[in-house]
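Of the protein chains in this complex, all but one are displayed in their positions.
Moving on, here comes chain A:
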Amino acid sequence: MLHTDSLIHYTLHLADNALILSQRNSEWCGHGPVLEQDIAITNISLDLLGQARNFYQYAAILIGGTASEDKLAYHRNENEFKNCLLAEQPKGDWAVTILRQFIFSAYQYLLYRQLAKSTDHQLAAIASKAVKEVTYHLRWSSEWVIRLGDGTAESHARMVNAIQDLWMFTGELFLPAPYETEIQNQGIITGVEKLQQEWITTIENTFSEATLALPTDTGWMQTGGKTGRHTEYLGRILAELQYMQRIYPNCEW
């Protein structure tokens, strides 16, 4: 059934976004610049992991049969993952991590607020729960963008580099994949493209306080993650994330 297929794809897309970014951020565990920020970034990872679990559990129900949250996270291949390219990019330095979190949280905040009104009650319930957590992520990452952008010459330069590295992955956030268009036509979601203007305003406001310029020439936007065409980095994350289940399939402890 096409209806359910698109909804499953979309739910997996939301789950994959959260799981992959959670995994990326967790690379900072024990390596954060100061203890409080190490704790903050790993708290954010934990929130994202919780969101991923909720979405995977729901996808497993929609798929039916023997599907489970663990199988969806650990047994799928790279080309089956539907996360945005932004989520899988390397953690880089603290500026890259902060900028990505800010860009992503600003997007997720608007997306979840919209999704909380979805006609699909489970998606709406997960989103209205998660948006409370994302509010904290957005505040925290905005404050760091300002602190680094309006900080020293070094921190400012690193933020400028981070913008250069990551901006090309922002276009994809607002470009609906075929499964998104499908469920949008069915009235289940409102559509990501409607969020872009408010998102850019959020980015612009924080950037201006951070003395950072919004890229004027947006240039080429990389796409493909939402439909399973990824950068080389996703394979490496999965190699680490799925290692145990690949070596000992279905192992439990």
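The rule we apply is simple: a residue touches a chain if its C-beta (ideal position, glycine included) is under 8 Å from a C-beta of that chain, and two chains touch if they have at least 3 such contacts; residues count from 1.
Operating definition for what follows: contacts and distances are computed from a predicted model.
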## Note on the structure
Record lookup, UniProt, unshown chain, options "Phenylacetate-CoA oxygenase subunit PaaJ", "Simple sugar transport system permease protein", "CidA/LrgA family protein" or "Linoleoyl-CoA desaturase" -> protein name "Phenylacetate-CoA oxygenase subunit PaaJ"
### Message
Can you say which of A:60, A:73 or A:126 touches the chain missing from this structure?
### Response
A:126
### Message
Looking at the full complex, which residue from A:28, A:56 or A:109 touches the chain that isn't shown here?
### Response
A:109
### Query
In the full complex, which of A:46, A:67, A:160 or A:200 touches the chain missing from this view?
A:46
## Note on the structure
Even though one chain is not shown, chain A touches it at residues 36-37, 39-40, 43-44, 46-51, 53-54, 109, 121-122, 124-126, 128-130, 132-133, 135-136, 138-140, 142-143, 146, 206, 209
